[in-house]
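What follows is one structure encoded as structure tokens, with my remarks underneath.
Here the complex is missing one protein chain, while the rest keep their positions.
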Amino acid sequence: MIVFAAHALVVAGLVIAALLVYRFRDLLSAAIAFGVFSFLLSLEFYILQAPDVAIAEAGIGAGLTTAIYTIAVRGTQRWEETEE
Amino acid sequence: MRMSKVVRTAADILFPFVLIFGFYIVVHGHLTPGGGFQGGAVIATAIVLLIAAYGYDAIARRITKDALRNTEALGLIAFIATALVALALGAGFFYNWLAGTGLLFGMPVGFGPNPGDLNTGGTIPLMNLAVGIEVLGALSLIVLYMLSGTQEAA
Partner (left out) sequence: MKRVIMAATVAVLLAGFLAPVIGLDFGEPAYTDMDEYFVQHGQEQTGGNNIVTDVVFDFRGFDTLGEATVLFVAVLGVGLVFRTLRGGET
């Protein structure tokens, strides 16, 4: 029962984090939300019994990709341009 | 652009543990979940942690891009050389020429669930090490290149 609850929470958090990445106009916030998404995705891989993929996702997705996006935002501009 | 003393102390304490965990994942790749790619990514995360705590200028003096570039090329060359040795021995490319010979990493392993022995696996641990070295160099190099490129633009 508690496994079902944890799994449902992780999956719901995945969808919410993905929507937040889509909705944020502040690109730095979107990068952080993408880090949260990657972390939850690695938890989901672990629950689905794929620990190899979980380690790779935690290292690359949650660690390095967030750093790379943050550097890219710092080098360009922070706010997304609103379409007219 | 260095962070406060709290962040720097936490990074100092965390760094060796993350490093050792990465090496564990690489070396035990044929026994436990993980492997070269995952372990190299974890070690590169440790280097990014240091960069986040101390800033680019302090780290780029210690860990130069030339050293990382050589590390990456060395890993790829070692990976291909391990596969080429099989060709020299008269077998196919990527043949596991060390398995079951009794040499280094050559102990035979029993079938079925067993705790495993580090001295097994043939060429798999060697290839794990090579790929781990390559991924560690490559991923750190990407972050360092991007930081050095955006340093003047920011």
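Letters A and B mark the chains in the order given here, with residues in each chain numbered from 1 onward.
Criterion: a contact is a pair of C-beta atoms (placed from the backbone, for glycine too) under 8 Å apart; a residue touches a chain by one contact, two chains touch by 3 or more.
All values reported here derive from a predicted model rather than from experimental measurement.
Q: Which of B:19, B:85 or B:142 touches the chain that is not shown?
A: Counting the whole complex, the residue in contact with the absent chain is B:142.
Q: Where does chain A touch the missing chain, residue by residue?
A: 4, 7-8, 11-12, 14-15, 19, 52
Q: Quickly run down the residues of chain B that touch the omitted chain.
A: Output for chain B: 29-33, 35-37, 72-73, 75-76, 79-80, 83, 93-94, 96, 99-100, 105-109, 111-112, 114, 116, 120-124, 127-128, 131, 134-135, 138, 141-142, 145-146, 148-153.
Assume only the chains that are shown with their structure count from here on.
Q: For a test of understanding, state which residues of chain B touch chain A in their complex under the given definition.
A: 25, 33-35, 37-38, 41-42, 44-45, 48, 51-52, 139, 142-143, 146-147, 149-150, 153-154
Q: Can you list the chain A residues touching chain B in their complex?
A: Answer in residue numbers: 51-52, 54-56, 59-60, 63-64, 67-68, 71-72, 74-75.
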